[in-house]
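This structure is in structure tokens; I'll ask about it shortly.
All protein chains but one are shown in place.
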Amino acid sequence: MLNSTLSELAGALARGSISSVELTRLCLERIARLNGVLNAFITVDAERSLREARAADERRAAGRAGPLTGIPLAHKDIYCTRGMLTTCGSRMLANFVSPYDAHVVERFAAAGTVLLGKTNMDEFAMGSSNETSYFGPAKNPWDTAHVPGGSSGGSAAAVAARLAPAATGTDTGGSIRQPAAFTGVCGLKPTYGVVSRYGMIAFASSLDQGGPMARCAEDLALLMNAMAGHDARDSTSLERATEDYSRELSAPLAGLRIGLPREYFGAGIAPEVLARVREAIAWFEAHGARLVELDLPNSRLAVPVYYVIAPAEASSNLSRFDGVRYGHRARGYADLADMYCRTRAEGFGAEVKRRILIGTYVLSHGYYDAYYLQAQKVRRLIARDFAEAFERCDLIMGPTAPSTAFALGANRDDPVQRYLNDIFTIPAPLAGLPALSIPCGFDAAGLPVGLQLTGKHFAEARLLGAAHRYQQATDWHRRVPAATPL
Amino acid sequence: MSWEIVVGIETHAQLATRSKIFSGAATAFGAAPNTQASAVDIALPGVLPVLNGAAVECAIRFGIAVGGTINRRSVFARKNYFYPDLPKGYQISQYELPVVAGGSISLAVGDLQKIVRLTRAHLEEDAGKSLHEDFHGMTGIDLNRAGTPLLEIVSEPELRGAAEAVAYARAMHALVRWIGICDGNMQEGSFRCDANVSVRRAGDAALGTRCEIKNLNSFRFMEQAIAYEARRQIEILEGGGRIEQETRLFDPERNETRSMRSKEEAHDYRYFPDPDLLPLVLNEQDIDRIRSQMPELPEAMRERFMRDYELPKEMAQAITSSRETAEDFEAFWGHLLKLTANCDRIQGAQAANWVMMQIGAALNKSGLTITQVPISPLDRATLVSRIIDGTISHRAAGEVLGAMWSGEGTADAIIERRGLQQISDAGAIEQLVADVLAANPKSVGEFRAGKDKALNALVGQVMKASRGKANPAQVNALLRRKLLG
Partner (left out) sequence: MPLSPDEIQRLARLARLAVSPEEGEAVRAQLNRVLNLIDEMRAVDTAGVEPMSHAVATAPGAGQRLRADAVTETDRHAEYQAVAPAVERGLYLVPKVIE
């Protein structure tokens, strides 16, 4: 049962072959058994989960069940959940019980899902290893000496280790896709504006986008049907007709034009990663897709641009954490300014502080034009590259990350080396485009490799369709991690 | 050595919306602390701003009223700084692209009209309030005001001295109230001004270093503060010193400005476009709709009153000092024209002026405002029409107005009840005159001997005999005829 996909579980619940309470208990037991090793969850509230499961079973009995009613899932601890600890992986919010629910949390509650708990993450979503979490790093279920990726590393580890059939994540520069790739699960970063950011603690507002993480593309589509949609409380939320993200799951691959940017297959990529990705692409070609070589000439600038824009926005977004209205406040201080400085120095970890300082610098007087404004212009060039590429292809494929999951502690003191790891995941959010990572094999060490599919705006269904066809023919997504056998 | 004082004013007008600029919390004044501070206003993690259309409409109204450019695309930016009454650690404002650019306002400086150009007007959110009463040596923060919509209106540095600056502030105050975008309540902080003051030697082209004076919450304080600040700067410069550009606070108790130490630290607001808000895009239809709903502006109305009603300038000026006064006058005047179809314009204006003076005095005495006058425009017009048609004298009209104010009824009812009609019947007056001439031979002799003053005594006697009801003009004419005839 635990190895079932969400779609299979939904079927079992509908048939009555299992109740939500039974399914929730299975998950909670597995969490109790494995979370000590994986550290995937920051908060688990079994009583609350079971209460919600009972309510879901009653709803089903009353004939009011939807497709996700009774499905247990986990939320990244960046989503505000009313009455529950919402830490964002930070000491700053280690005591913060949210007085309200995020839009995404409301949506899933309305669909009747059961909340298993809140998953571990890099502090304020800043990191790609989960090691910046105040609560210690989550571990990769394929090898617990390795990172699960980040920032949605807890969600990825939970889904990979079968602690939860699905989880939510957020993606700013790859925070859904890179951990999905590192842990052998699937993750979708939707088009900017498709999922409301209301109640999702902001890192970089013009890039942040919530999305689902699950075992297969079909499950992502189901989750998207619940998550996506207009929300008047988010001014950047798009008003669009309701969309069925499952509608293209059986679309044929014949004639699909797959763009292969030369920049995504160059130097600096682990040979095994490159090999697995090429094999996957070959499968698509063998099944009717046409390969189109193209260029994204400005994509090499994506990492530098991102490390101007994201820290700039973050430096401002994180100013509200000042010890006045909620969260951590330093104990001893001389005066108001000292209270601020100590509170923030104690409440934030090193990576967050580093990014706040960079962001403060690039926005400060005399540097704005050279850094921030220039970054916004180059961002436009990157977006244009994609627009031109999508005139020649329907979707773009490449590796999600240049390597498989690295060892805990690797390059810990070299932020730049870490930043360069996001080279393939950063361009899509800069352009606001949807992108998906699915597993496409393993390296010699048994660590998963991710294949990234990027589409034009609102091409989620198409990406999911292509991924689903691939997953019907492969079983990478069915493999259970070595460190967490069933 | 003569000095020129140069002033530019920044006005923060709280916009008269029901809800805040970026949240659905109420903007009502005086609620218990933090009871009108929503999740967005207290900046809980994860919350986002959503722009209030009514605040945008207010800005457009203002832009139209001052003849400024309404930018079809403007941008909200974050102004970053830490302060406990600023919950997000940044204020959402407009920086490079404000909603209104340029425009001007006309103000009366003595007998002259002066046109003062505006730099810009932009939308932004207000901050909360810090309460410094004793909380064990701590400061209390009330965020009810946080997120209240403001229009910041910036003038060019074209005001010369404290009096002009005050005239500008008064004109701006009247205008924002006139177009209904701000209640103008200065006690409650709905209309606040900061003044940028500098001085330069007469004839200098370059502006001197300026100081910004905050906390000018009355016109009187503004005048005192600018006068003090200019004196301070002149003294420094004449003593060979240099002006430091800084923010200063006016202390009304000591009647001086002092440096704000907490704001001294170098400003670096790190403005950047707010990624949570898209550019504000305005279309022609919306602007046209708002334009069509604009009230007639005071200047246009003033000119119309002078042209069409032949009102003297001072009177037109007084009437258009507020929209309420102007609307009240328009109603009154409309009734008066209907009631006195054949009346002479000049006579009408004089009578209207008289009733306005009376009402003005009564308002001053009672502390009421124009909208609270207990006599309707129609009743006032009826009273004036009774002066014009000779039914009552001005003196009697004063009595009638007093009675009307205390709610004794309409003008006609009071005239009737108190028997205040003038005696205009020639026969009756002739009899009175004959009686008085017979009883006062001495005065008659004096008048005939060339003492013109003696006539006044005789008129007084006739009026007394009529118990004030005889028409004085008629009495005067009749007496002359009898005495000289």
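Things to note:
Which chain is which? They are A and B, in the order written, and residues in each are numbered from 1.
Simple rule for what comes next: a residue touches a chain if its C-beta (ideal position, glycine included) is under 8 Å from a C-beta of that chain, and two chains touch if they have at least 3 such contacts.
Remember, predicted model here, so these are calculated numbers, not experimental data.
The shown chains contacted by the absent chain are A, B, with contact judged over the whole complex. The residue touching the chain not shown here, chosen from B:A25, B:L118 or B:L159, is B:A25.
From the set A:G16, A:P99, A:G288 or A:G409, the residue in touch with the chain omitted from the display is A:P99, counting the whole complex.
Among the residues A:R344, A:R462 or A:H477, only A:R344 touches the chain that is left out of the figure.
Of the candidate positions B:L118, B:I141, B:L336 or B:L420, contact with the hidden chain is made by B:I141. Taking the complete complex into account, A:I356 is the one of A:A74, A:I356, A:A389 or A:I426 that touches the chain left out. Counting the whole complex, the residues of chain A in touch with the unshown chain are 95-97, 99, 191-193, 206-207, 232, 235-236, 238-239, 298, 300-301, 303-305, 307-308, 315, 319, 322-327, 329, 333, 335-342, 344-345, 348, 353-354, 356-358, 360-362, 364, 370-371, 373-381, 383, 413-416, 419-420, 429-432, 457-458.
Along chain B, the points of touch with the absent chain fall at residues 17-19, 23-26, 32-39, 42, 44, 50-56, 73, 76, 82-84, 130-132, 135, 137-143, 249, 260-262, 265, 268, 270, 272-273, 275, 277-282.
Note that only the chains that are shown with their structure count from here on.
Mean C-alpha positions place chain A and chain B at a centre distance of 58 Å.
Chain B makes touch with chain A in their complex at residues 39, 42-51, 78, 80, 82, 84, 87-90, 139, 141, 268, 270-272, 275-278. By the touch criterion given at the top, residues 79-80, 86, 88, 93, 96, 98-100, 102, 197-202, 204-206, 232-236, 312-313, 315-316, 318-322, 324-326, 336, 340, 360, 363-365, 368, 372 of chain A touch chain B in their complex.
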